[in-house]
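Note that one protein chain is taken out, while the other chains of the complex remain in position.
Going in written order, the chains are labelled A, B and C, and every chain counts its residues from 1.
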Amino acid sequence: MGKVLMKGNEVIAEAAVHAGCKYFFGYPITPQSELVAYMARRLPEVGGLFLQAESEVAAINMVYGAAGTGVRVMTSSSSPGFSLKQEGISYLVGAELPALIVNVVRGGPGLGNIQPAQSDYFQVTKGGGHGDYHTPVLAPSTLQEIIDLTEAAFDIADRYRTPVILLGDGMLGQMMEPVEFKELSERKPEQKEWATTGTRGDGKPRIISSLELNADALEKRNELLQKKFTMIKQNEVRFETFETEDADYIVTAYGTAARIAMNAINKARKDGLKIGMIRPITLWPFPEQPFIATRDRVKGYLSVEMSAGQMVEDVRLAVEGKAPVSFFGRTGGVVPTQEEIYDQIIQLAGGVEV
Amino acid sequence: MGKVLMKGNEVIAEAAVHAGCKYFFGYPITPQSELVAYMARRLPEVGGLFLQAESEVAAINMVYGAAGTGVRVMTSSSSPGFSLKQEGISYLVGAELPALIVNVVRGGPGLGNIQPAQSDYFQVTKGGGHGDYHTPVLAPSTLQEIIDLTEAAFDIADRYRTPVILLGDGMLGQMMEPVEFKELSERKPEQKEWATTGTRGDGKPRIISSLELNADALEKRNELLQKKFTMIKQNEVRFETFETEDADYIVTAYGTAARIAMNAINKARKDGLKIGMIRPITLWPFPEQPFIATRDRVKGYLSVEMSAGQMVEDVRLAVEGKAPVSFFGRTGGVVPTQEEIYDQIIQLAGGVEV
Amino acid sequence: MGKVLMKGNEVIAEAAVHAGCKYFFGYPITPQSELVAYMARRLPEVGGLFLQAESEVAAINMVYGAAGTGVRVMTSSSSPGFSLKQEGISYLVGAELPALIVNVVRGGPGLGNIQPAQSDYFQVTKGGGHGDYHTPVLAPSTLQEIIDLTEAAFDIADRYRTPVILLGDGMLGQMMEPVEFKELSERKPEQKEWATTGTRGDGKPRIISSLELNADALEKRNELLQKKFTMIKQNEVRFETFETEDADYIVTAYGTAARIAMNAINKARKDGLKIGMIRPITLWPFPEQPFIATRDRVKGYLSVEMSAGQMVEDVRLAVEGKAPVSFFGRTGGVVPTQEEIYDQIIQLAGGVEV
Partner (left out) sequence: MGKVLMKGNEVIAEAAVHAGCKYFFGYPITPQSELVAYMARRLPEVGGLFLQAESEVAAINMVYGAAGTGVRVMTSSSSPGFSLKQEGISYLVGAELPALIVNVVRGGPGLGNIQPAQSDYFQVTKGGGHGDYHTPVLAPSTLQEIIDLTEAAFDIADRYRTPVILLGDGMLGQMMEPVEFKELSERKPEQKEWATTGTRGDGKPRIISSLELNADALEKRNELLQKKFTMIKQNEVRFETFETEDADYIVTAYGTAARIAMNAINKARKDGLKIGMIRPITLWPFPEQPFIATRDRVKGYLSVEMSAGQMVEDVRLAVEGKAPVSFFGRTGGVVPTQEEIYDQIIQLAGGVEV
């Protein structure tokens, strides 16, 4: 299969199909509606099922139901719709069910607009619903990376029995790039020994539930969840660094903001400035290691976000006051330009001789 | 009015009535159902309106509608129900509408149980919904304090045009203590010049909305929101300290956990240990100042929570690596005992001679 | 109070207020939305409550809830919305709860259009929901008659503990006529000994329910219902006749169709034709008596309806084959003209010399 030119939202959808996802439940919302439309057409072709739910709340609960049978299942939405799914996500975590949930972030808060944003960082990384939990969050910055991370997301979901979030933004969803898919192979769905597929009169019923009225028992379950979160932190952290070894200053950004920041850094390097880059790919677990490895040496960090400053808090937690952490962001659907970021770098670095 | 013995949930309700709240929209969920039941009976007595909505989502949107007319309005729920309100809360923030939202936290994640917990800290302090926002969060630790903070919550809501969260837990909601209310006075509802109460053919319609399709305009609105958040941080931080001046170690806790921790600290002090206490009353804005004031001097902090460790993150952000920060928590509805906390203190302080 | 010029939908609403109705639950649908809007403004003025429900199904169930407390309560809708209420109406009958339900009929079936029609005759008279039941149906033909029949409807509802239907059509709802209301007096709401208003710890709880799992017991309840229906048939039949004594042919029609038919009959009388008129005012119970009184004498009946022929079935049941029964109708929102009806009369009477 050669390269094909596709829209980001469609790439997520096709990547999910390639990853063996046959079930989609969702409700259309801009700027991710192409994903829903693609699945409506595509899933029947692979013997799957697409269902447009009557609401975002219904969609996430249908995901819960399907996930309980052990199949690969997903939903997708954009910011307001994602907020409506918070209760359902907490239930998926509590019942330890694997699923993929896509958030193609748009400008907020409230109705906001349909332009790209990264202002849902807290809601996806801190456990936007109730109870002590986190979900792995994968943040691609190119359409090709979407393909890899969508498959990885389903694998992580199955490996740890957890919902996983793929975090995009309106720009990633709407942009077109050439991408290359592997040959579509008939994946044998994994047999899951916990799945509730019916006993057919043979054996004890399996039970999937997040209810546990006894406090001690619920604490035990929470301890197991916390152990799982620790394992995920140990095994699943993903990030990319660029010339951090000799860097005086390190820019950090993810997703669309990272693409643009990278251009600014390249220009700064050409101008003789020693600027490095840390690009978190998993937002939770947050890649603390590259910060710890550099914090005693660099003169400062700059977190660039399409938000009023959210990831910067995780950067500060990783840096622990060992170096100054600055922030630059645009909000409301405004995408920062390469020039703006370059200017921020210059300002940070105390000017440059040109 | 002398002292009366009441349940915490009822105290919240009556305190809201005293604060001039005449409208309640909600959906019953344990362990806060007494609040709903109390309002159903009480509000008609003061010429108000109680409405049990068809769902948590409906309830928060009814709050949006009523808040738009400028009246004092509230809803309440417990963890799963609160998660369902995340979209609505983000809309209230975006449309700058004042309202009180109560979360009587229970064990999670998922259905969990109906025992007391503090595991919704992230969801209430980080902006559990989409977009860049925070809402003031008030966390009382006694029933009498509920009365003060409920009134304060409504005042802050009106002053800044923002939803405010009152964070309780199942223990605070279910326990009984003697409380004293001020005489109920007929509060004249404040005239709000932005309220949409109908033009009656006279003057231009006022518009309340969180929609702003233009990115630059939405960024402007976000900047105004951020300014508001900064003002709230400057003016509305509340906390209580106890013998932090000479403390070697400082315990920090809020709500029910703070009540119990205080007993443990008292015992430790009797045993000659120099232990202090910082009790955040506002969780957002988080009281950084008492940590900044002590972090260069103390040997360590201990965050005690009924969660797997959430507030501890804000403590670390405030301490910035200047002193070790430990954590002790119980989850799943288990309430830590005074003895457990005392043991943690001892362990932290390196033992005590008895 | 002199005469005022009002729209039919508003007359229904104000007449209900005059009849002591203080509670309205509904959902807007053309051509009766003015009724809903009027109530939204009017009920708070008389200390009542207006609530726009989230659906027609919700509205009728809210009526059930309010009716159970013994207050005068109503809802209104138009054809598709009325169909959605069929389950609820059956529940009101089964639980023996008084309420007023207005149907301002529009063209059907399906979405149809918003023009006047009488094609819901079967659904209102035969018990459109499940189970053996009928509800009294009152069909005014002028706006002034609306005032009388609305009050009568509430009285019948209370007297027999039954939902009552007021059947209008788009023309009656939208037309304007001068009407005169009596002085609005503060009606003391009737004390209803079956109403579930709370025991306040005193006495046995009253129970309102349509559930009766035991077949013999449910049959007993059905026998009581049938007795009630027989009493209503004996006491509450309403109709109007016009020169039936010497009539060769009798036209029968109700509501808007009756107004227009009356003009055609007047013209026929002027032209020397002996035409009489029977105008059912209650559609159930259907006025059989004027048909029985004339059927052995007249040469024929003509049922004129804004439908494909529904009431004509009840006419045939009353006439029992003793005289020919013809039908003329227009459907789909077309209102028959005086000329058309006159032509039908001529045709029936075998021509007229002019």
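Everything below uses one rule, namely that a contact is a pair of C-beta atoms (placed from the backbone, for glycine too) under 8 Å apart; a residue touches a chain by one contact, two chains touch by 3 or more.
Since this is a predicted model, take the numbers as computed values, not measurements.
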item	value
Chains in view that touch the one left out, judged over the entire complex	A, C
Options A:Glu54, A:Asp216 or A:Asp246, residue touching the unrepresented chain	A:Glu54
Residue among C:Gly65, C:Pro80, C:Pro189 or C:Gly300 that touches the chain left out of view	C:Pro80
Which residue of C:Val4, C:Val46 or C:Ala217 touches the chain not shown here	C:Ala217
Contact partner of the left-out chain, one of C:Val105, C:Leu149 or C:Leu302	C:Val105
Option touching the unshown chain, where C:Val57, C:Met175, C:Ala195 or C:Ile346 are the choices	C:Val57
Touch residues of subunit C, complete complex, unshown partner	57, 79-84, 86-87, 90-95, 105, 107-115, 117, 119-120, 122-123, 126-133, 209-223, 225-226, 307-310, 313, 316-317, 320-322, 330-334
Sites on subunit A contacted by the missing partner chain, in the whole complex	49, 51, 54, 58
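The rule is short, and it goes like this: only the chains that are shown with their structure count from here on.
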item	value
Partner chains that subunit A and subunit B have in common	none
Most centrally placed chain, judged by C-alpha centres	B
Mean-CA-position distance for subunit B and subunit A (Å)	29
Between subunit C and subunit B, distance of the C-alpha-averaged centres to the nearest whole Å	53
Geometric centre distance via CA averages, subunit C-subunit A, whole Å	59
For subunit B, residues that touch 2 or more chains besides their own	none
